[in-house]
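Before anything else, here's the structure in question.
Here the complex is missing a single protein chain, while all its other protein chains stay put.
Labels run A, B and C following the written order; every chain starts at residue 1.
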């Protein structure tokens, strides 16, 4: 096992990796930007190195700064977390060249998984269902029109090297195809220096379902069940659960078997996630591979009992998957994760600032992953994730009850958070019944019912702004009179 | 199910009961003393009633005040927690008379379990092993001398109505018997208005092991495994775990079977615990029944997956045990609880005061039950329990690793706590190997090795006093420059 | 630590503008905090209501000091300069302002009250507990409506001494 590793990340995931390292007796080196000098990952790592100013491009995304930090601290490996450099194949390559183990898949695997159309072909070859569409890149308008006619409108144009919506176009009828194809190609060229575009059938109301993968460095791959991630706001996941209310044991087994084959054929190592869309007939269609640990990995940990970050470290150190997993996979109970973001729950505008009062929920069936503390700062430079609140129960009902309770007892003062939004979701009849898809959140209306399907009431104390409630801290100050 | 209940307690257990009620959709009424006006149980209950001044005798122990609060808030039941009125048979009786369900065993069962010698006889009749000793109360010195000669010195004299060490004497040779018997009798008479004394063989280095019981109101009883509670300081438990490293599956089954019979014969309902001592040959001997939920119940919850407080509520509402437990008992993994008390870890002197900085540990396998928050007060009037830190792992090793990590990341500033003591215990070779008994803690030496078997180093920052560490809050204040 | 020493400490705090002073000598401890001139939290006047307080019985959770301040909102005088005396409930129970349903109340606002005069009854566990005045004065406020539950320490009456 490694003696010392560097964690090339910040926030809750950096703390999460520190936890796994402490559990394994591995020393940790935190890196931080000047904005994170007093962050919790800096406090709890064994060593800490300032690598640059607040801006990510000059700190957490700066390959030279991170590698230099790894070199001067003499670490054996780097854990990239998620985001930042985690899916940067060049960074993984520089790590290898520098003699530092990159905790993740091989650089060429990361690179190939980043080429969406390439991943699509691999999956199709392994018998994993993919969305109907072009087999490769679209070469001509005629070819595009012919494929579209065959699979039927609406269709989606996507950049082959893409992500984040750039180079994407929804085409609803043939007359729009020429213009939209040209737009998608030029946008892709501008954004990714590669104008290649491919076509997929558009599912209007899909569910988002993903499978957790672990592969060791000896050719073994295992699939650890699925996660349901349909509660999204503009392609950003907000609430995830495992298992999915809409995946049967038969479907899980069938997809897992094919994924095992596909991921083995790729030579996939370490943790990864394969994302699917599900149509209204419960057919799953592959969309992409995320070659890293996911934000929502704790729901899988709760139902499988497997510590995924510990597994990442052990696999990277050369252990065999059968030792890491100890026994056949069993799924036990149900887990839900709510992402508590520093955002106005109504407008979704980021709400950075100082946390003036904090009560973390605890008790039975509750897990909190966070780097927040009273008087801590949520800086405006990075993502808005303040905490992940995860609950587990013997079934979905118990997990939901515990989540409602935990949200109720989660107090964050000084900033807006998504807690009231999650409370609305958890109380929604369709959500409780498991009837939802990726359009669910867009139908929730946070302006007191002017439009939208679901009627929503924001609690007054949540809607009014940062002084959300009688200040916890002030209440306390009066306590010693 | 109940619509609304009152929680006749404070601190973490009051919050624990509120959690279970929220999970079941039951409204809660908190009661509080003037010292607890800003306590977390007051904040998170649906209603709150001040019942008296700080002193327990005039608030949490005041039967009239608690019953009046129950009446004016129109609750259907009262949960007594542990301590305070939880094993007060008169209180349970007044609840019944007032038409309020007492969530616990029947008053006469509580009363009978309080008579130690009576409980001992019941257990013996059911085939549960008891410590060799007198069958009933000692009537004459001659009788005492004859029994002592038979079972062999050292022996222990105990008050029949006793508890807390009063009326207790260890007798190591026959010549001391007359004087110590007289002392024990007069002390018992003074403390409990009953001079009855019985005799038990003294185990010099026992383990303390207890079994969790649940009984419904339809005659069904189940035993939910055991807890190991040998890490004690002056009969006060500090660290508990489940399962016990020294209880075999065969022993567990045998004792559980006999306990099931015994508790059924008593007519035991709701949650309870049967305490045993174990000698060096792994024989268990009954000592007493605690007719309430225990502080250390979460370790059982972690390994059985059963929410014991929810079970208490459902049983009290008349549900059948088979519905509450859903399926046969399975023990999964290993759980450990550390009691984080507001105490000087070296002298054990209470350390009430204001919590000026707080970081609760989280992450995989960690549960925290607490009523503490930044700027909250630990009042000097009640017990010193600040938080219960519970970890779970697939085996004892993983549970220990996670506990060490969680202790490391548990920051409490402004008061002394037992965290450094727990860190020492968790790092102790004998503890890790499972080799310990109730004398373990007394052999740990916190004065840097002047005497005692285990060598212990207190971290300087922990030994120096309330400003335990570079203040978390101060670190944070500098964070927004 | 003598009174004179503490007095000196208080003067020191006031004169120097220090907001808080805490002194501990062995078992003895003194902490002095001084409210700043402007908008720092004057605790007694803004004692916050716990989140859960939202009407009905729950309003009983409002800390008593907040109610004390209520009768004289326009006169934020220091506690020791205030002549009015608050009669608080010594027990939890139900408040009755008359000896029997339909009977005349024990006292009305502006009544003259005498020591030992019964002001109300608080029922607790079927027992009727009479609450008496402890001094002579004018009853200037009744804070609780007939039949309403009261908690320990809740303000019942304000009496202005003669």
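Definition applied: contacts are C-beta pairs under 8 Å (C-beta built on N, C-alpha and C of every residue); 3 or more make two chains touch, one makes a residue touch a chain.
These figures come from a predicted structure and were not determined experimentally.
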**Study point:** From A:68, A:183 or A:220, residue that would touch the chain that is not displayed
**Key:** A:68
Point to revise | Omitted-chain contact residue, chosen from C:23, C:104 or C:162 | key: C:23
Point to revise | Sites on chain C contacted by the missing partner chain, in the whole complex | key: 5, 8-9, 12-13, 16-26, 31, 36, 40
Revision key, fill the gap. Residues on chain A facing the left-out chain by the touch rule are 34, 37-38, 42-53, 59, 64-65, 67-69, 71-73, 94, 98
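The definition used in the following text is that only the chains that are shown with their structure count from here on.
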Exercise for review: Work out the mean Cα position per chain and let me know which chain is farthest from chain B.
Suggested key: A
Check your understanding: Centre to centre, by mean C-alpha position, how many angstrom separate chain B and chain C?
Key -> 38
Point to revise | Gap in Å, rounded to a whole number, between the CA centres of chain C and chain A | key: 54
Exercise for review: Would you pick out the residues of chain C that each touch at least 2 other chains?
Suggested key: 50-51, 63
Review point. On chain A, where are the residues touching two or more other chains?
Key: 475, 477-478
